[in-house]
Each structure stands twice: as C-alpha cells, then as structure tokens.
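Only a single protein chain was left out; the remaining protein chains are all shown in position.
Letters A and B mark the chains as written, and numbering starts fresh at 1 in each.
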Amino acid sequence: MSVAFRRLCLLSPALLVILLLVGVPLCLMAWVSLLDKGGSAGVDWSSAPSAANYVRLVWEEDFDGTMILNTGYLLIFLRSVALAAVTTVLSLALGLPVALWMASLSRTGRDVMLLLITIPFWTNLLVRNYAWLIILREDGWVSQFVNMLSPWPVQLLYNDAAVAIGLTYSFLPFTILPLYTVFEKFDWRLLEAAHDLGATRRRALRRVVLPIATPGIVAGALLVFIPCLGAFVTPALLGGGKTLMLGNIIQMQFGASRNWPFGATLAVVLLAIMLVVMTAMALWRNRRTA
Amino acid sequence: MSLKSCLGAAFAAVALLASPAGAQDAEKTLYFYNWTDYYPVELLAKFEKETGIKVILDGYDSNDTLLAKLQSGGASYDVIVPSDYVIPGLVKDGLLMKIDTHAMSNYAHMKDAFKNPEFDPRHEYSAPYLWGVTGLAYDSAQVPGGMLEPSWKEYFEPRPELAGKIAALDTASDEILAASLYLGIPQCTESNEDAARILALLQAQKEKLKLYSSDSTVDRMASGEVAMHHLWNGATARATAQRDTIRFLYPKEGTPMFRDNFAVPANAPHPENAKIFINWMMAPENAAAVSNAIAYANAMKSDEFLSDQWRKMDAINMPEDFASRLVATQDCNGKARELRDRIWTRLKG
C-alpha cells in the first residue's frame, strides 16, 4: 500500500462529507441567488437566471418611482463589518494577555485555566446573551452603579456597545484557545535569551512573542470575525432590534419575507466580504512570517 | 326495557365508544406543532390517559416559521396551528388535509359567531383554537393621569413623558399593519406613496422607542421596564396578573385580530389521531383548560369553566362594543410583502 494511497483513504471520508454537505449546498445557493422566488415561498426552479437580486442590493426604485442608490443594505453591511471588527479587536486584546499568562503557569494551573475558560462556553449562546440582558437592564445593579457615578443618565442596554459586549463574551474563548495552543508549545528559553541579550520586555514582546503568536492571532481573529459577521441572536436580543445586521436580514428573507433567492443573494455577499477579509489576513500573515 | 334491548343498547354504546379507537392509526403517536408556550403541557397528559395517544409537541415562533417548514415539504406533522389568514394559502397550495370539522361530534359546542369563518367557510380544513388581538398595553402607574386614549396615536406620536419608555414588536408585519391602520392605508398596500408615508411615521416613532422586541414581552411589562408595549391581549393579561396597574387598549382606528386554528397537513403520518385530538380539544372543558392556562379566549361554549381571574379583565373579556374595531389580518401577496420588506430595511438600516 503506497503512502499516497493510504493518505487518500484517510483523508477522503472527511473531505467527502464536507464537500457534499457544505461545498455542494454553497454552489446550489449561488445558483439560487440568480433565480426568482417561487409563488408562495421557496424557489422558482424554472425561472431564467438573472442578476436582478444583486442589482436590488444597490439600486432600487424609490417610493416615488425613480431609481435611487439604496443605502439600506450598504449601511447594514458596513455596520456588520464594523461591529465584527470591533469585537475581534476586543477579543484579541483580552485574549492575548490571558493566553500569555496561562502559558506561564504550572501544568495544573494551565489545565485549571483551560477548564475555566471553556466552561461558560458550554452554556447555550442564547442563554448567555440572556444573562447579559439581566445584568445590563435598567433596574439592574450594574446600571444603577454606573448611573450613580456618571453625571448624565447612561443606558447600557439596547445599543451597539451592548451588542459588542455580548459578541465579545460569546467568542472570547475562540481567541484564547488558539493563542494558548501556540504559547504552550513555545520555547520560553528564546525569551530568556532575548532578555539576556538586553531586550526590554516590550521589545521582546514585539520581536519574539508576536511573530510566534501570528498563526494564533490569525486563527483567533478569523474564528471571532466570521461568526460575528453572521450573528443574529445577539443583535436581536441586546441591540434592542433597532438596527439590523447581516445575519438578521438573511434570516428575514428565509422567514417573514419568504424570498429565498434574495436571502441566497445576501448570503453570497456575506461570503464575498468574508473572502476579502480572509485574503487580507493571509497577506498580512505572509508578510509577518516572511 | 327488556334485558335483551338493554344489552343491545350497551353493545351499541360500546361500539360507538370503540369506533374512534377503531379508526385510530396503528401507531399511537401524534406530532403536534404549535406556537411555543401556547399549550399547557399538563393537558397532553390528560389526552394521553383518555385516548392512549402520545403527543410529541414541538414549538415554533411565527406563522412564517410554520410556513417555511410546511412549504419545504421535509417535515411531517399531524396537527399544526396556523393563524386565520394563512389558511386559504395553505389550502390553495394543497398543503392541508380535508378533515370535515363540521362533522365532528364536538362541533356542536362551538359558539355560533365562530362558525363559517371567511378563511374556511364550511370548516372543512380547520377547527378554531384560540383567538386574540394585537393592541396596546400600558402601565397606568407610569402614565401621568393614569389614562390613555384608545388610539394608535398614543403609540406612534406618544406624549413626551412616555418617550423612551415604549417597546415595539420586532415584526415587520405587526408594526406596518398598525401604522397602516393609524394612517388609514389598506393593509396589503402595493403603493409606493403609502409605503413612503408608513416609513416616515415609523422613522419618527423610532426615536421615541426604547426597543423593538417580540420576545419576553410579559416580563418587560410585568417588571415595569417599559410604560407602553405594542402587545397581544393574552400577554397583557398574564402581565396584569403580576402587576395590576397594567391596562389594555383596543385602538379605535382598528385592532388587528388573530384567530389561530388547528389544521392537519396533507402529509400527516397519523391523520386519524389528529382528528381524535382536534375533536377532543373542542370539548368545552378542554378548551377552557387551555384558556385558563394561556389567557386567550377560545371559540367554545366554555364560559362556565373559565377562571374568574381572566373573566374580569378587559384584555381577555373584550367589551362587546369593541367588536366593530376588530380587523382580520390578510395574507399579502409577493409585491406587498416586498414593499414591507423595503420599509423595514430602510427603517432599520
């Protein structure tokens, strides 16, 4: 049995499962995004493919009949990307020190921390968001405390900040775990060497730790950014529903609006945004590790 | 009566009793797909004890979720609970099974006002479950003067004291329908001008809202988090049970009404069990058990079984003269739905 054949046997089951259940559906979805919606719901499979759904994203007939630039969807895209970016940065800023500290602990200490980091993660996403709803609500003690200190009334809930807090909370372990994996295998003698050679801690951090952490940073950033982009529970619960995000409008098309092809179009656009971000990250990673 | 005829009557009675069992599906299960928390689970235990049929209950959160599941064709339930306006579409698409409710033994218990509804004139496909209205709930303790006018104006153009203390439903159809009623616009409008007026009203109102949410509404009112809520009467009643200063308004420009019904999907795996269940639910005692638990009115002559707690609340026991304010929801066509969609996206963008 040749090495290559054995490798193929080992690899193909997983690849097949993913291609059939993820790859094929995506291609089908891209095709559907060019079709027309069915009578009461679903897809009109016999309709001629056209780019009408994509045109609708940017241009629309105004309520007075003229064609105008439709900023509604563009704004939603921008807001989703911005919120996802803020969450990613927050998660990395919090995750990096935690991962560094964990790696400096004893074996038992690390295991305990790993356990502690993963446990909140085991509670359901909806429930976690709901817990924040209880904490940030107006008559809650956090809100009362903040308002005691602040000279003007502050509302903690139902704004973009609350959404960012909730999203960061949900995805923080996704940055800590990959970074920790990197640091755990890190040969700390390198750092001692840098230290012995007179490098300051800041310099050592920038020149030794960060380059090594790059794969972890990239992995963590992607793991946070992507689910955030498609998030729809958190904006709905903590954002007070005043602003929609990409995830919400996709779900809306498959639900209330019953327009599957347009939902597919929005999903394709979401994928495109993601691809751009990933390419940028890959370029950045290559430059850093080059 | 001779012994023989006595025995004969007994036999006949046994046969009668046994006949529904004879018509039962071999498998004694029933897949019941209902709105979440819209059915008291204790009642399922009673049904199982009386008929031997085990009910498996799943929940959905909107007619759209139900439609998505039915129209995708992948899921087969035995009993579903669509709202009035959804039913003609389902019948047209051949998604419902003919169950001839009018021939069921408990049909006699139905209040006359609920017979021959326009969405299923001969009750061939559906049986009424519960009904309610979507109006305005407010906390009289948080309102200066303690009273509001029964008008959508209080909601769309609120008094300054209430600004920032109002919750809207996060459902495009509910909000746009209420705005249409206030502005006197037909509910399934396809006109761009109408859409622009609705959008302007909603945009101005958005500034004064605390949030849009259709979730946890009872808690929000009961805890006093908001002073006013675009809300269903049953939810208002349940909140009132916890906070007695809450009042309910039937806006005079028109109060949307929903009538939820039992129906059987065309691909139901256990249609006979479904019919047994629907007939059982029309027994006044069982219908009242639901109303007492869920705080929505049913369509059966069941008033004697209703609890006093609900009977004295305006929110549940609608005063007769409000009946003229009720407006049935329509199933809008694709063009109107798309217009709604655009209003909503612009509003939230």
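Here is the rule we use: a contact is a pair of C-beta atoms (placed from the backbone, for glycine too) under 8 Å apart; a residue touches a chain by one contact, two chains touch by 3 or more.
Note that in this section contacts and distances are computed from a predicted model.
Taken from the listed names "Amidohydrolase-related domain-containing protein", "Na+/H+ antiporter subunit C", "Spermidine/putrescine transport system permease protein PotC" or "Xanthine dehydrogenase small subunit", the protein name that UniProt assigns to the chain not shown is "Spermidine/putrescine transport system permease protein PotC".
Of the listed residues B:Leu67, B:Val91 or B:Ala222, the one in contact with the hidden chain in the full complex is B:Ala222. For the options A:Ala52, A:Ala161 or A:Leu205, the residue in contact with the chain missing from this view is A:Leu205. Interface residues of chain A facing the missing partner chain: 4, 6-8, 10-11, 13-15, 17-26, 28-29, 32, 42-43, 45, 94-95, 97-98, 100-104, 111, 113-128, 130-135, 137, 169, 172, 176, 178, 181, 185, 188, 191-192, 194-195, 201, 204-205, 219, 222-223, 226-227, 229-230, 232-233, 237, 247, 250-251, 254, 260, 263-264, 267, 270-271, 274, 278.
Seen from chain B, the chain kept out of the figure touches residues 31, 33, 35-38, 41, 44, 56-61, 69, 72-77, 214-219, 222-223, 225, 235, 238, 242.
Convention: only the chains that are shown with their structure count from here on.
Per the touch definition, chain B reaches chain A in the complex via residues 62, 64-65, 67-68, 71-72, 89, 93, 170-173, 192-193, 195-196, 199, 206, 209-213, 215, 223-225, 334, 337-338, 340-342, 344-346, 348-349. Taken in their complex, chain A has these residues touching chain B: 37, 39-42, 60-65, 71-73, 75-76, 137-139, 157-158, 236-237, 240-244, 249, 252, 254-259.
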